[in-house]
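A single protein chain has been removed from this complex, and every other one stays in its place.
Letters A, B and C name the chains as they come in the text, with residue numbers starting at 1 for each one.
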Amino acid sequence: MEILEEGVGELIGWHDPDENRGWVQRNKSRELRDKRMTIGEAVSTFVHDGDFIASGGFGHVRVSMVGVYEIIRQGRQGLTMAGKTAVHDADLLIAAGCVERIEVAYAFGHELRGLSPASRRMVESGQCKVAAEISNAGYQWRFLAAMMGLPFIPSRNLLGSDTLKHSSARVVADPWTGKPICLLPACYPDVALIHVPRCDKYGDAQMDGILIEDFELARAARRVILTTEEIISEERIRSEPWRTVIPYFLVDAVVEAPYGSHPCQMPYRYYFDEEHIRSWLQRSKTVEGAEAFLLEYVHGVEDFAAYLEKVGGSKKLHELKLVEELHPAEGV
Amino acid sequence: MEILEEGVGELIGWHDPDENRGWVQRNKSRELRDKRMTIGEAVSTFVHDGDFIASGGFGHVRVSMVGVYEIIRQGRQGLTMAGKTAVHDADLLIAAGCVERIEVAYAFGHELRGLSPASRRMVESGQCKVAAEISNAGYQWRFLAAMMGLPFIPSRNLLGSDTLKHSSARVVADPWTGKPICLLPACYPDVALIHVPRCDKYGDAQMDGILIEDFELARAARRVILTTEEIISEERIRSEPWRTVIPYFLVDAVVEAPYGSHPCQMPYRYYFDEEHIRSWLQRSKTVEGAEAFLLEYVHGVEDFAAYLEKVGGSKKLHELKLVEELHPAEGV
Amino acid sequence: METGLDYSPTVLLACIAARLLEDKKSVFVGTGLPMIAAMLAQRTHAPGLLIIFEAGGIGPRIPVLPISVGDSRTFYQANAASSMHDVMSLSQAGYLDYGFLGAAQIDRYGNINTTVIGPYHAPVVRLPGSGGANDLGSFCHRTIVIMRQDQRKFVERVEYVTTPGYLSGPGARERAGLPAGSGPYRVITQLGVYGFDEATRQIELLSLHPGVTLQQVQEASAMDIRSAGDLATSAPPTAEEMAILKEIDPTGLILE
Partner (left out) sequence: METGLDYSPTVLLACIAARLLEDKKSVFVGTGLPMIAAMLAQRTHAPGLLIIFEAGGIGPRIPVLPISVGDSRTFYQANAASSMHDVMSLSQAGYLDYGFLGAAQIDRYGNINTTVIGPYHAPVVRLPGSGGANDLGSFCHRTIVIMRQDQRKFVERVEYVTTPGYLSGPGARERAGLPAGSGPYRVITQLGVYGFDEATRQIELLSLHPGVTLQQVQEASAMDIRSAGDLATSAPPTAEEMAILKEIDPTGLILE
């Protein structure tokens, strides 16, 4: 297979499909067992220094912030991060010094809210390294290749661009048309943190609204930490099996964490906490500001419940629920 | 891209992705318009002699039999059929002489119920030609490649087998591992007939239970005829958007046809009509028997409602509903 | 076949197949005997066996014997009612431990034919083709074949390789690009149970069913078959197994 072009980006999270099949066979139990644990246990068991981690959701939507805070709290080092429309999650992790490298589809920004002062500072000073570039669909399909147990998946994006030059993709001639086609290497994160509205204690999880990349990501990642707004009964899961997006045997830890996406949005449940995000963007303009913020909201609180109290408690959370539900009071 | 091996099967339903993009741009309207019509209109408008057709569902489950009967009634000729666990649908179409060629993942049988006398007779006598072999996953992923607008998708099945030798797949060396990998060419049927439990008049369709191959097939086919147990309001569709499996702009015709899968199963609605299927398998053992059966149940009835009366009417349909719902009366 | 025993041959096959399945592993099943075997295993030694169907059913509580692989009974109260793309992908990615296959013909290396008897372009019998068999036989870590054995079916070389066994011998699967370490594990017929020699990848007889002789096996094979050093006798169905099988298939749809 003649390679017409080859990106110089680092090949992150790739495994020989045979090697990964062996890993799956040895490490992913098909046993229906109770996987409930605290976020502390989940992170200490499944997230190690140097791991390659990916966060579910998209931008500030449906993100396991409870998992992100815990990784910072436990002081993980040398992580590689999937910058798949990574915004608040990546920004905090990078600011906290947990992240050594990042593969970037989208990072260092908060969409409409502007660029991220903290993570830009880290990347522009070389404290966080960009290991490779990719696009959103590129990441999506790298996860698809991994989910399918393939070494690569073809695509027609990236071609002709510097994004391809700095990616880990390769270009070959399609044997049918003869035209150049991009091959995206599979991407198996070591751990994915995915926040869902509900699941049972085994990890059978439902989602509301768009799935974004999480169907494929949950199947691509070697370990899945599921944080959930609520744990529901196995009977409820089994009464609507077509709603299960992630079946239990893909899941390694189940952590009940209401409001676990805060300050990000949880569709149909609560809206972005713009005030909190704005505060971070403001305070993280200096190293000291970022550190003080992390001290205040992560290191300085006992657990996630204490964090929720600190950001405004039930009053604030109720307001975010009203905004999400389009109540007239809206106008944050 | 060096080809290590190449199947000699005919390449069915493949298009250059650029050519198909142009076709989509010109022919698939994004307009939200009322597409309701009779099955007669749908078939006469969208199924032409010589077309390559695919049937949704799997085996005897969720099959647009109302569409199959109409194709026979209108006397379509020279069709190519996707033998993707094609059972009763393919058997009748082949017996009726509509099908000139078939690409076979599974055909000429009725799963546990035994081989198909009629279609075996046609294929063993050369009246229906096997154009290529494939497997179930092979077909599934040929549709995936088409849905993705790609020329091919890689896979690790077929390798080493005569199924590959008689397929249209090719084998190359994976540029990452160096190991041989199968490339499955995309497959864009001219028309897919898909039966769903409910959709709106524009074609936004929901499904209950497993999706089988229909998510990808609906996106791969150039034309989609949707037959449905019931047409529901746009408001209902929009109140649960995560239940939409097929969005309207993929759909060309919407045909309301309660019991439209009979004698096949419709999950949560009615069970297989084993009596009817058994009768076909018995009577189709001879050419004359098959012809008499088709005369009785297809050509000899005015429309699908008359057919339903002929197979037992509301009493029979109610029984099939009870069996599907696991009522104690079960024991067909 | 008249065995003179108090169980039918298919009952024995179901029991033997069930016993091969391990608890807390996954199995890819079709309809018929494999489904019965998987259900029996769940109700005996393997309550944690995960059953998956190629059309998308994952972990159902099967209420009554399904007739089809896409039948709504295959996703009744399931963990997930998904899609073929999902389960085939999971399988290709290594999540499926066991897979069951049928066969019209099998050969020394466990290659299977379910496509055609006679010349490909002028078939004597045209069979249904691969279906999901090639996929299961390519992807599952261990494939179990259940079939009837006779001289036309147990052959030196199958006329057509629908589903790859060990192809031409040791290393051939891997050289063809198939997933490493996968392949046929057992073949269960009305006469005995076969495995595949680790070194030669050739079929070998592991056990004879009660009352069956080596000579019967040879007479029902168009290939020479080695016997394993410690040739065993298949344990007959227990009363418990037979009672459960009667519950699973009360009308004898499959078991007779």
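Throughout what follows, contacts are C-beta pairs under 8 Å (C-beta built on N, C-alpha and C of every residue); 3 or more make two chains touch, one makes a residue touch a chain.
On a predicted model such as this, the values are computed, not experimentally measured, just so you know.
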item: Visible chains in contact with the missing one; value: A, B
item: Residue, one of A:L159, A:I231 or A:A292, that touches the chain absent here; value: A:L159
item: Residue touching the undisplayed chain, where the options are B:L150, B:V254, B:V301 or B:L317; value: B:L150
item: Sole residue of A:Q206, A:T244 or A:Q265 that reaches the chain not shown, by the stated touch rule; value: A:Q265
item: Sites on chain A contacted by the missing partner chain, in the whole complex; value: 57-62, 83, 85, 104-109, 111-113, 115, 120, 123-124, 126, 130, 133-138, 140-141, 144, 155-163, 166, 171, 174, 179-182, 209-213, 215-216, 265, 267-268, 272, 274, 324, 326, 330-331
item: For chain B, residues in touch with the removed chain; value: 17-18, 20-25, 28-32, 146-150, 202, 204, 219, 237-239, 241-242, 244, 247-249
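Operating definition for what follows: only the chains that are shown with their structure count from here on.
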item: Number of hops, chain B to chain C, where each hop joins two touching chains; value: 1
item: Two chains sharing the most contacts, counting C-beta pairs only; value: B-C
item: Chain occupying the middle, per Cα centroid; value: B
item: Length of the line joining the C-alpha centres of chain B and chain C, rounded to whole Å; value: 28
item: Centre distance in Å when chain A and chain B are each reduced to the mean of their C-alpha atoms; value: 38
item: Two or more partner chains touched - positions in chain C; value: 75, 81-82, 92, 139, 179
item: Interface hub residues of chain B, defined as touching at least two other chains; value: 155-156, 174, 179, 181, 209-211
